[in-house]
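Note that one protein chain is taken out, while the other chains of the complex remain in position.
Chain nomenclature is as follows: A and B, assigned in order of appearance, with residue numbering initiated at 1 for each chain independently.
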Amino acid sequence: MLETIVFSTLNGILYGLLLFMLSSGLTLIFSMMGVLNFAHASFYMLGAYFAYALGLHVGFWPALFLAPCLVAVIGAVVERYGLRRVHASGHVAELLFTFGLAYVIDELVHLFWGSIPVSYVPPDYMQNALFTLFGTDYSIYRGVTMMIAVFMFAALWFLLKKTRVGMMIRAALTHGDMVGHLGHNVPRLFMGVFGFGCALAGLAGVIGGPLLNTEPGMAQTLGPIVFVVVVVGGMGSLIGAFYASLLIGLLQTFFVAFDASIADLLGVIGISVDPYGEVTGITLASLAPMTPFILLVLILIFRPRGLMGELEP
Amino acid sequence: MSAALSIRNLTKHFGPAEVIRGVNLDVEQGEIHAVIGPNGAGKSTFFNLVSGAFRASGGDILLHGERINDLAPQQIQQRGLSRSFQVSNVFDNLSVFENLRCACFKNSGAGYVFWRAATSMGGANRRAEEVLEMIGLQALRDVPAGALPYASQRALEIGMTIACDAGVVLLDEPTAGMSNTETGQAIELIRQVGADRTLMIVEHDMGVVFELADRISVLVYGEIVATGRPEAIRNDPRVKEAYLGEEAA
Partner (left out) sequence: MSVFRPFAPWLISLAVLLLLPAVTGGSAVSVINVIAIHIVFALSYNMLLGQGGMLSFGHAAFFGLGSYAAIHAMNAIGDAAYAGEGFWAHFPVFLLPLVGFAGGALVALVVGWPFCRRAGTAFAMITLGLGELVATGTQMFPSVFGGETGVFSNRMVGPVWFGLELAQPADVYWFMAFWVFAAVLAMWAFTRTPLGRMSNAVRDNPDRTQFIGYPPRNVRFLVFIASGGMAGLAGGMAAVNYEIVTPESLSLVASGLALVMAAVGGLGIFYGPIVGAVVVTLMNSLLSDFTDASVLYVGIVFLAVVMFAPSGLAGGLEQIRQALHRAELARKWPGWLVGAAAVIAWILALVLTVELVYLIRHGDDKLAQALGIELDAASPLAWGTVVILLAVGYGLWRVTAKHREANA
């Protein structure tokens, strides 16, 4: 039991940090530019696939660095020649564009790499145990990715709090239009932020690919969850995204680990029901994929502005 | 004293900033009452409070004696108070006539009807035609509102505000950005509108104000510093000070 709790916590935090990597880029782009990048998870997928493909030629570690850069470049190009064009037509048009982009990227990945998952795995030595707890190994790779995620988080914090660019971004998080009025080169800033946000997504892909399978459906699986994180955290709030990411990461992981059914839970409080009934047989594990969306509905009903979002006037 | 609109000790703060700091004002039934004041005095906020867009922090807003502080904008509109906007707030993709007709739906009982054609709603159509004629835009009847020239948009704006037969009408800078000829036409329209209604107008153009107003109130830093007939206001030293600074007073 303790073993399950410890490992679920570790895995849940890792998954949550992964979600935060994705949702932080999304939140940055949304706050700066007002556009919700529907294709964000597709850049995540590109990061994983690029790391896999590059890794075949230059090795695992160089690919780890190169892939997010490549994704950033693609993001910047997309912003410069695609998004900027559509920007004049309003938010709905932007959303339609990023939706189409996601669609096309997904299909291009299908075209290039086929429908079967690719074997994007870390080198053998990384799969050895970092430590062994209660008889189960926690691989070096997981430890390394946890470190990378924490480091990225710290770097992001440093960037936002301690640098000038970070100050601009923070200003833009609450007052996007004003930043332009203050004389900064907004188009270049937009391109940079979009590229940076996509790089974060790509980095998440580089890390997440080996953990969560690198296959053409990965964007469609993770995408909606990331949007839920952003809404639950409060649209535009980075801290909210952080809390929401960890919450969802931990909840989903724990649900999968504690495979209790509703009958079991009712049994704990003394109510006895048929354990094989359709409703009473529902297990937490089967609920796990739905967890983010259930959370979304609850937040919508009880706190529509999200965990850390602002009240509307 | 039958005040159509009565404001008592109205206050509004946004966080620590007190924008409206105790406004007292009576608008008499049937009069045209202008509210003037330097920029930043809080005139738009004031209108937003009265029309229900903002919630007051304190004080009372009484419409025909009934307190309307916590009502939603559509409820206030139902009780006979309607407002126009400083920046034209029309339905860009609908034609001029359709804009007016939409403004007439609620009062003519059309509600949320989805089983009858809009063209068959007799009351709404008739009223829309009347208003269209009053604001003089018959020639532009089928033009999408977003494509109208500026002055016509302002006229449509006023048209939509009076379409619902409200007895008390708030006009927010109706002649903003207009040329002299356009302003002249606007004045005529406003006079017509004010003939059988109570009007409160926020304006910057002093010509318009002194041409139309029965009484004027001066709003400075969230307070009314003077209320009275135009000549009295013109000569009031406090008003001069507020606009021109202490030396001129």
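FYI, contacts are C-beta pairs under 8 Å (C-beta built on N, C-alpha and C of every residue); 3 or more make two chains touch, one makes a residue touch a chain.
Treat the numbers as computed from the prediction; the structure is a model and nothing was measured.
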Residue of A:L108, A:M168 or A:L265 in touch with the missing chain, whole complex considered: A:L108
Hidden-chain contact residue, picked from the options B:K12, B:R101, B:R154 or B:R215: B:R101
Residues belonging to chain A that touch the chain removed from view: 30, 36, 82, 85-86, 89, 91-93, 95-97, 99-101, 103-104, 107-108, 110-114, 220, 224, 227-228, 230-231, 235, 278-279, 282, 286-287, 289-290, 292-294, 296-297, 300-301, 304
Residues of chain B (touch criterion as defined above) contacting the omitted chain: 51, 72-74, 77-78, 82-83, 85, 89-94, 98, 101-103, 105-107, 110-119, 121, 124, 160, 163-164
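Everything that follows uses one rule, which is that only the chains that are shown with their structure count from here on.
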Distance between the centres, which are taken as Cα means, of chain B and chain A, whole angstrom: 49
